[in-house]
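Note that one protein chain is taken out, while the other chains of the complex remain in position.
Think of it as A and B in the order they're written, each chain with its own count starting at 1.
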Amino acid sequence: MSMHLQDVVITHGGRTLVDVADLHLPRGEAVTIVGESGSGKSLLAHAVMGTLAAGLTARGRVTIDGTGYDLAERSARRRLWGRVMALLPQEPVLALDPTMRVRGQVAEGAPAFRSDRRSAYHAAEQLLGTLGVGDAARSYPHTLSGGMAQRVAFAAATVGGARILIADEPSKGLDTHAREELADLLRQHVTGDGVLLTITHDLDLARRLGGQVLVMREAAIVERGTAEQVLTNPSHAYTQRLLAAEPSRWQHPWVSATGSPPADEPHAPFLIQADRVTKGYGKRDLFSDVTLTIRPGQRLALAGPSGSGKTTLGNVLLRLLPPDAGKVVHAADLGGGRLQKLYQDPAVAFPSRVPIIVGLRDVLRRHRPEPGRLEKLMGAMRLSEDLLHRPPGQVSGGELQRVAIIRAMLLDPLLIFADEPTSRLDLVTQEETMCALMEQVDRSRCALLLVTHDLALANAVAHDVLTATTPPADPVRQGHAGQLGSSSSTPPVHARK
Amino acid sequence: MSAAVMSVRARLRGLSLAQRAALGLLMLLAVFAVAGPWVWPDPVAQDLSRFLEPPSLSEPLGRDHLGRSVAGRLASATRLSLLIAVACVTTAIVAGMLAGILAAWRGGLVDTVLHGLSEAFVALPALLIVLMVSAMSGGELWTLYAGIALAQWIEYFRVVRARSALLLSGPAVEAATLLRLGPMHVLRRHLWPDLRPLLTTMATFGIGTAVLAVSTLGFVGVGVAPPTPELGQMITEAFPFYHEAPWMSVAPALVLVVVLVGLLGLRTKESAS
Partner (left out) sequence: MADRQAAVVGVTTIPPLLDAEETVEATRVERGAVRRGAARPILRVLAQRALQAVSVTLLVSTACFLIVQNLPGDLAYRIAAGRYGYDRVTAASADAVRADLGLDAPVWQQLAGWWADLVRLDFGTSLVTGAPVLHELYVPVTSSLHLAGTALALALAVGVPVGVVAARRPNGLLDRVTTVWVAGSRALPPFLLGLLLILVFSVHFGWLPAVGHGTASNVVLPAVTLAVGLSGLFARVTRDTVAQIRTSDFVAFAESKGLGERAVLLRHVLRNAGVTLAAYVGVQALVLIEGVVVVESLFAWPGLGHALVHAIFWRDVPVVQAAAVALALLVVAVNTVVDVAGLGLDPRPRRRSVPS
């Protein structure tokens, strides 16, 4: 079994979104297409599957096991779904029916389902068992962690016997641990003589999958080769730029390895002091007895998987949420708006129905920074003025996050709490945005509290990294109860560079 | 002055064809209701010698079973319905919005009391509330006004409270708090721009509901006391004569339908093409 794509062209109106001349997917070798959003890589996957959105037209041919199919004609491939080819969905948590138990959702994909329901259920339970989520068979999807939902989705997609697996951004929304498990699953599929086409912007996943890697940019494939060659020694300028944007390779004056952390003396002045704070939700502790101090100019990162309570800890430190026990003390200087926050989705951090400039004018009127400060910052971040006359929903995520940084800097903050500020951005945009933030932080000697799920990012930016840990996996676990800083007085500082 | 005209024009341009037609229809009806008293000064004057007189040039809608001018009564009834409806909806919006924002902002006891009250009210069909209030002193206009306003404020309160609570606990307001921007900023930039379109839509529903409530009460016989003309009451009175004098029943029914269609049309978002 193998799959071969020829002369694939996808257009919308008069615009060409994908143009790929030739792509061979052999069995037993992973093929991964990497690229940033808007490069057309997801469309390619959907064109192969025959699930393109209405309004997009595809031309070209796909040959599956010697049988040719016209990409423009979708219905012929529909009967291959589940049996010959399957699509592993983005965000498995959303791809599972919230009102149906897991077992039924897997079983309905089994070939026997229509004739012999009992054997289909049996097959489903067996497959779930093989994948290590047998205990979840009778659970509802909302009780699953991201990694478990990913394995359930994998079972549902492959239970019909499909040997061709197309995975579209399968690592979206998964934490590091779940991503590693996902890579293992996909590799197993390939080593079992399957065909695998993975679409991702996650270079780490591509590296783990090995095999062939293709780099896609603006509708075309700009580079292809083995994973090792493309992802360590790229020849195309774009691939080089992409790789350099990975936080672990950043070369900036403010990268923490080259900067100097402030002296950690016990009697130095502090900005925030947390003493044995505990916070839970319901009867469960998110974290307990966390004691830590943030000093002027310090850069502290809280890293950890989703659900570990790191954002909640940040909000408690900012006194946006009250702790259940313990206390948080702020230095007097922090009053009057010297403490600012950046949000994961900047679009929800601005009043949604008025142009951005209207809100910014209120800030200027209230705090009266030196005249021309706003314009100077806009220039420094290469943002054009007319951007500000749009409502926040009409500005791209990266640009809007930079506007949010500007808004925070107008108040000359002493501490910025950045809550996953770049987790929704592409690599290159992430680097741009972090540069914009860190240049300001560096210049003003302001302290930074960064919450991120990306340890590499945390290490690149922070002097100190605090990791939230997960308890040992429980088969049907109720999310990860973070055990952040469970030791009583000193936080577990895992990475000091 | 000219600036005001310009802004009205700009607003009109933003409306779709259906919305403009609906607005025109409602304006026409309003002119009829307002100008009525000059043309037909006494809508209750009887002239039994002219009972069930068919429409003519001098009496465009004919006369009813007591020889009263149907057009005159209709104009008067329309004015009454529209006035009560607008008064009720204005009262309900102002009260509901203030209470809603207060409850969402202050939380605590204020919220508990107001929310508990609204939970009880919400199990009462609006018509039931109006019926009960009008039972206190039947046929008087103020009970009708009070009843409808009382029935409607709950809706505005609930929507404004839910929406405001969501916004106030959201990241945009949190950011505004960290930026030390005061309550006026939150009201003007966050709450009001968000609530305005919602309230506008609800108000067109509310006016329709109020007009309907007045006429329904008149129809079942516990609304405005006769002989004051009222749409629902006119329809009840006319029904026995539907065969001999169809103008009597068709005219008020048509006005009612036009009001509802007009308000419905204001909400259609079809493009002006």
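In this section, a contact is a pair of C-beta atoms (placed from the backbone, for glycine too) under 8 Å apart; a residue touches a chain by one contact, two chains touch by 3 or more.
All figures in this text were calculated on a predicted structure; none of them were measured in a lab.
Of the candidate positions A:V18, A:A58 or A:A95, contact with the unshown chain belongs to A:A95.
Of the candidate positions A:T198, A:Q212, A:T239 or A:T312, contact with the hidden chain is made by A:T312.
In the full complex, subunit B touches the hidden chain at residues 116, 119-128, 131-138, 151, 155, 158-159, 162-163, 166-167, 169-171, 198, 201-202, 205-206, 208-209, 212-213, 215-216, 219-222, 232, 235, 239, 242, 253, 256-257, 260-261, 264. The chain not shown here touches subunit A at positions 49, 51, 79, 81-83, 86-87, 89-91, 93-100, 104-105, 108-109, 140, 142-143, 145-146, 153, 156-157, 159-160, 173, 279, 281-284, 286, 306-307, 309, 311-312, 315, 321, 344-345, 348, 423-424, 478-479, 481.
We take it that only the chains that are shown with their structure count from here on.
Subunit A and subunit B, compared by their mean Cα positions, are separated by 50 Å. Considering their complex, residues 170-172, 174-176, 178-182, 185, 189-190, 193-194 of subunit B touch subunit A.
Taken together, the subunit A residues at the contact with subunit B in this complex read 318, 320, 336-337, 339-341, 343, 345, 348-354, 358-359, 362-363, 366-367, 407, 411.
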